[in-house]
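Before anything else, here's the structure in question.
Missing here is one protein chain; the remaining ones are kept as they sit in the complex.
Chains: A, B and C, in written order; residue numbering restarts at 1 for each.
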Amino acid sequence: MARSLNFIDALNEALHQEMERDERVFLLGEDIGVSGGVFKATAGLYDKFGEERVMDTPLAEGIIIAAAIGSAMVGLRPIAEIQFTDFVTPAMDQIIQQAAKIRYRSAGGFDCPITVRICCGGGVSGGLYHSQENAAWFVHEPGLKVVMPSTAYDAKGMMLAAIRDPNPVIFFEHKKLYRTAKGDVPEGDYVVPIGPVAVRREGKDMTVLTYGFMTQVALDAAEEMAKQGVDVEVVDVRTLNPLDKDGILASVRKTSKCLIVHEDKRTMGIGAELAAIVAEEAFEDLDGPIVRITGPDIPAIPFSPPLEKFFLVNKEKIVAAMESLAKY
Amino acid sequence: MARSLNFIDALNEALHQEMERDERVFLLGEDIGVSGGVFKATAGLYDKFGEERVMDTPLAEGIIIAAAIGSAMVGLRPIAEIQFTDFVTPAMDQIIQQAAKIRYRSAGGFDCPITVRICCGGGVSGGLYHSQENAAWFVHEPGLKVVMPSTAYDAKGMMLAAIRDPNPVIFFEHKKLYRTAKGDVPEGDYVVPIGPVAVRREGKDMTVLTYGFMTQVALDAAEEMAKQGVDVEVVDVRTLNPLDKDGILASVRKTSKCLIVHEDKRTMGIGAELAAIVAEEAFEDLDGPIVRITGPDIPAIPFSPPLEKFFLVNKEKIVAAMESLAKY
Amino acid sequence: MTTKTGRSVAEMEPEKASQSASQSSELLLGLYRSMLKCRMCDEKARVLFKQSKYGGNFYSAVGQEATEVGAAYTLRDDDWIAPSHRDWISNIIKGAPLKFCYAQLFAKATSPDRGRSSPAHMGYPPLNVITPASSIAGQLNVGTGVALGLKKLGRDTVVVAFFGDGATSIGGFHEALNFAGVHRLPIIYVCQNNLWAESVPLRLQTAVTDLSVKAQAYGFPGVTVDGNDIMAVYDASVRAIARARAGEGPTLIECKTYRWYGHSEIDPAKYRIKEEVEAWKKKEPIGRFEKVLVEQKLLNDQKKAAMAAEITAEIDEAVEFAEKSPYPDASEATDFVWA
Partner (left out) sequence: MTTKTGRSVAEMEPEKASQSASQSSELLLGLYRSMLKCRMCDEKARVLFKQSKYGGNFYSAVGQEATEVGAAYTLRDDDWIAPSHRDWISNIIKGAPLKFCYAQLFAKATSPDRGRSSPAHMGYPPLNVITPASSIAGQLNVGTGVALGLKKLGRDTVVVAFFGDGATSIGGFHEALNFAGVHRLPIIYVCQNNLWAESVPLRLQTAVTDLSVKAQAYGFPGVTVDGNDIMAVYDASVRAIARARAGEGPTLIECKTYRWYGHSEIDPAKYRIKEEVEAWKKKEPIGRFEKVLVEQKLLNDQKKAAMAAEITAEIDEAVEFAEKSPYPDASEATDFVWA
């Protein structure tokens, strides 16, 4: 049976259920235990499973990841939390040089089935160091899987998929979704496979490739365009590494127009790779340029409300881009 | 007067001359002093300038970068070395969260005029951890400048520009160029500005966007194509952040075809951004798909000779791509 | 009684502030006034947050004033402070005009960073207070770099870097202190051990009891002091600063202290037991020091009230300035990316 749940409650439920089902699963991170996490994603787990399976760690992101990697190598299923993606940089060496490469460098001698939960994204007055995205770096790294769900349903289903995946999965959670993305979530066990895109709205005139919180904003913009008679297809690229090329190309080939939307900064954002794939493999199907609507190229989202607003992509910016692309 | 110098000797000369000219300049890094560096890029400097200005540091990339940042903030001009880009990951927090953002977050209250020399690239049997590129991550970060010269002339001129630049400059040196890229280098002081691309070969039929060691390989391929009557323009995108959009677009608009070549892995490599720029802003000028010739999506360049060879882009792979693109 | 951190409160009990008879009354009153000002400014910042006058978050240092003031009070204008998230008041101690401190909270165009950083992450470039990033221990690393630069320039200027107990676990702490030890840099590392890093108690942060032992790994002195005893912090800091100025290298000072409130204004801090909080409140630095000053007849109720009134007036004016200041214009968002 499905009930309507918030994104964060769906996540929380996935953690509860998988920890019950599989005793190899344990959590580690800063403030995830007694306090249940900054956003309460891990609420209730400490009380239920105790401090051996819900570990509040020292303030040291590198060893959080390494402790996960090592215990995964001996057969456990750790879920590590990086409190904010802004603080993933101290763990880069562990994620890039260890997690992404241990299976490859040992020719399968050692596996690394870890899940790394990372809270990301802006729009909640987080400022320069509580609003970053940073997912693009990890899309550059084969050996990692990278996902960013946009619905409560996917939050639970992809979390279960991530934990059970034999690879290191970086699981990005856009903080703005936690309590705004509410939707039907089955009570029982189900998995949303890592890999395929989800077409959130079918349309024939234009494809929007997006992910995370922007999926909802793009859907709003698509509704607006419908009033103007433009039928927009919204593709939620919820798995960012490896990318579902077929799913992406199928939509663009159908609509012949491609708009890419993400909150992250423009240059070398994930939109760059999406655009490159389309420009290389669907060139002959395109009726117009591949347009990116993204954050501007500034170091991070500044705090002051007017500055934050300037950074963020909103419905108006997307609609404006859709309108001009529709003219081609 | 110009003489023919190796890439590495040109670099070394730039360091010598700038340290003589400007006493604020100092070097720090692992093994750069007494031993003159793994590749001898800093040879002779320790003997000339002493251990205060040529500092062998503890084995800790984070503090190497932070020591540079802090001393730049008080008016010095540090040049930090990361011995191999494979070992830049422990310094990510310092580069991304500090160097790239200190000026922005203080609204110009503090500046960060550091140069970070990083040796990168494959093709010398370096294996998984002595062959990486990793430049793409830094192209994602406004506030940083990122360069990768391809000639001895640029090695000196861009190094002088980097040291004098008021921003943090990440200076990538492809190790394969050190002793293969030989060319005329003026004895005196000159600067190759950070920013503009260099058109290394003019052509009218097709543009190749590339950088670093691949520039030479692309030029070889272009000569091969000339024999087939295809006139290829080779654009050396030697500044990777911020990108010279105008220079890139001017060439593509002229030739109407765009091939992108880099050694790095494909997905989220710098070619993605180059393709995205072209697909967005020169779409109407294009006569064919934007093709990328790159390393495959595997975690890093493996050691065993057949595996390394499989990874590397060579003239044959580029020529094959040029031939099929020429058909459009 | 044993706290959740696993140590007995009694064990940590410092009963009253130490007396330094040799110190001038001007100094003692100055220290007192500085602590009082910090406390009042900080409490005001909390009120303003609760009134939704600004967004984001605030990290109160109420209860830790002796540590901040004792360490930074004697710094010269050209000395540096490398603060962290809980050290907004270090700007005040260094002498930054209050109006800029509140403009920072309000993220106005008049703030030193023109509204870029989060409210509590304040620096003040004119007085060498480094604008902090949130990344824990970043200030230790950059601060150590500054100390290297100062040494190279041959100055007798020093750096005071503040951080918490949690920060001692991360690699950046280690790299900074090790480097400073090798090069005998002019820096004072002031660890404000308030027993908690957000909700994580000290026993899960480290297996040691006194964080000052960590200095032994780096070959320079480490001392633990009662961080709620202003004169203890002051004395240790004066010695460490003198050492640093004389080119004798760094010192690690662990100040045992306590934050009264949650980690931030949105943290109810349910992970701490009431007894622990109450016990520490009894040992809070300002009241303790007040008793000493009253005994020495340097302070009385009247003087205290006058002082408070002065500070209140200053705060009110500053808050008004901040409120009236404009927000930065959206177009400024792209400024200061590259020089």
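Rule of thumb we're sticking to: a contact is a pair of C-beta atoms (placed from the backbone, for glycine too) under 8 Å apart; a residue touches a chain by one contact, two chains touch by 3 or more.
What you see is a predicted model, and the numbers here were worked out from it, not measured in a lab.
Considering the whole complex, the residue from C:V47, C:V208 or C:A313 that touches the absent chain is C:V208. Touching the missing chain, out of A:G126, A:P142 or A:G212, is residue A:P142. Where subunit A meets the chain that is not shown, the touching residues are 26, 52, 57-58, 60, 62-63, 66-76, 90, 93-94, 97-98, 101-111, 113, 142-143, 145, 166-167, 242. Where subunit C meets the missing chain, the touching residues are 169-175, 178-179, 181-182, 184, 203-208, 213-214, 216-220. The chain not shown here touches subunit B at positions 30-31, 33-35, 38, 56-62, 86-87, 89-90, 125-130, 296-299, 302-307, 309-311.
As a working rule, only the chains that are shown with their structure count from here on.
Seen from the Cα centre of subunit A, the chain whose own Cα centre is farthest off is C.
Put simply, the chain nearest the middle, going by average C-alpha positions, is A.
Averaged Cα coordinates give subunit A a centre that lies 37 Å from the centre of subunit C. Averaging Cα coordinates per chain places subunit A and subunit B 30 Å apart.
Among the residues of subunit A, those in touch with two or more other chains are 86, 89-90, 128-129, 297-299, 302. Shown for subunit C are the residues that touch two or more other chains, namely 114, 116-117, 121, 133, 135, 171-172, 337.
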